[in-house]
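The structure appears right after this line, and notes come after that.
Apart from one protein chain that is not included, each protein chain of the complex appears where it belongs.
Here is subunit A:
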Amino acid sequence: MEHIRTPKVEQVRLVDRFSNKSTNGTLYLTATHLIFVEGSSNNSASAGQEIWILHHHIASVEKQSLTTTGCPLVIQCRNFRVVHFVVQRERDCHDVYSSLLRLLRPVYYEELYAFSYNPKQNDQQREEGWQLIDLGAEFERMGVPNDQWQHTDVNRDYKVCETYPRDLYVPITASKPIIVGSSKFRSKGRFPVLTYFYQEKKAAVCRCSQPLSGFSARCLEDESMLQAISKANHNSHFVYVMDTRPKLNALANRAAGKGYENEDNYSNIRFQFVGIENIHVMRASLQKLLEVIGARSLTMSDYLVGLESSGWLRHIKAIVDAAVFLTKAVTVEGASVLVHCSDGWDRTAQVCALGSLLMDPYYRTIKGLMVLIEKDWISFGHKFADRCDQLDGDPKEVSPIFTQFLECVWQLTEQFPHAFEYSEWFLLQIHEHVHSCQYGNFLGNNQRQREQLQLGERTHSLWDFLMSEKQNYLNPFYKPSYSEAHPVLEPSTLPYHFKFWRNMYHQFDRAMHPRQSILKTILTLKENSRKAESELQALETRLQKLGVTPIATSDPPAPPPTRDQRTNPLPPRPDSLILGAPINHKEVERREEEDEQDEVGVEATERTDTERTVEGSSGTESRKQSYGELEGTCNGELAKVEPAVVSLELGVARMTC
């Protein structure tokens, strides 16, 4: 690449963000990655760690003024990694700096990694990967089309609305003139369309953009469009219209000829403001949050005050509140809801997607979340290219809207650990690739653009890759029976349920993670019990072959004598709210697993890293190393003797999580 002046710089120091520890190594600059390899020259003989940073992940590079030890280079990434290098010679530092500046500002889509990334798949496999998610099938799953809702091809050539997909679903009574008329009255032509259908109550969740009502304008077609939505639902004689903006913002928009629905003009609507702030507020809020948590020697007060003044958790709560409102309206009242904000691609996407997730257990499975993101975010035109700053664009358009959605989902997984098939790691992985530009899914701003870019032929699909290593993302606590019993989640939105997501914002700060991971332990236990079971089966079949009738398996095998307490029947669980939460059946199972673990302890160490390591993307390999503490590679750890002394790292963030 012509932009790389110095491909290799030796004697570079990597300084830890929170302590003064540093490691020496070599910095390599390639066309796609910045790679730091820890030098093995010093006494630590083992091959050092490697850090791979994709150029697209780099949000900013800062060259600080020269110090006695060298020239500091601070790189901030979109996946919240912050690396601090010290390069010995200033000239080298400057070369790396200027190369990076050019490299991380691609001008054309063709420069993005997705177009050069090749995971050794043939064309057929790639095509199959792209066909993994089929939105037509998804609407069928919801029971659409039906006697009230139909498919429309009005947007077949993106003529009515450029930013919508080709296939849209509208009420049966909404004729083509009504649709076209309504689209002319809506900002960017984004007229009301169906996004989720709640079969049980036949209630619909629709989305659109703000009406161009100004101070007094009205549009008969738009009014009959809403009328049609209302009529399609026999359960309720009105439609909720949720404007997800704060009222003040909506009022201000009126001066620009936009605004909100006037309840007098529309019969049978109930209008409601929700008050989620706009993209600029969100961007500033995250910026503030990152500043606070990036501060060294943060005191508890500074942390709490900073967390509060950033307002980040307040915004997260506002989104969850809105989704809860939507869910209640649909599932309890059985009313249809129309959601919009300004252009209907940021807040609307957040609220519709999160609301659907609360209503439908399917979206809490791995495949389901992919479908949900594909439907509400990708196909309905969330501007990923602008919001994630994929090309060198307007910095005012960048905003962590999708990150917020993932965080909302995470907050819910914290409240309902049994209800989700995927673990936090899945959310983090999606977040990683939204910014990595390694796969084609999130490139561009809307479907039309994606078709023009021929992403299906020229890039690969992330969903296929994630599906292929599904076992890495499973949540060990997931219980499908829970979702059957509680199809609709009712999260509490009391303030203390909203926690700081350490594993997202401190994902790469090794010192911030707990030394012992519960998730990892549980995964190991599950794995072990599965092994023990299969071994049991194998032994039983062998016994049968030998002609010995196996001893009745209903007799529990004598537990190892060392654990005498365990052999006693379990004492009744004290009646406490804290212990009330875990279901006793599962609890008991787990105890048994613990017992088994002792016997198969040797086997556990045989597990190889590769079973859980991510293949195919070099970037992920290095992420594993830092995240590995939490997830994945469980081998060996069990056999290792825990150090007798636990040293304390007093990261402030850790104490509140």
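Assume a contact is a pair of C-beta atoms (placed from the backbone, for glycine too) under 8 Å apart; a residue touches a chain by one contact, two chains touch by 3 or more; residues count from 1.
What we mean here is this: contacts and distances are computed from a predicted model.
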Choices "Major facilitator superfamily (MFS) profile domain-containing protein", "Integrator complex subunit 9", "Myotubularin phosphatase domain-containing protein" or "Proteasome subunit beta" - which one is the UniProt name of the chain not shown: "Myotubularin phosphatase domain-containing protein"
Out of A:20, A:68, A:216 or A:301, which is the one that touches the chain we can't see? A:301
Looking at the whole complex, which of A:165, A:311 or A:381 touches the chain that is not displayed? A:311
What residue numbers in subunit A mark contact with the hidden partner chain? 299-301, 304-305, 307-308, 311, 313-314, 317, 321, 493-496, 498, 642, 644-648, 650, 652, 655-656
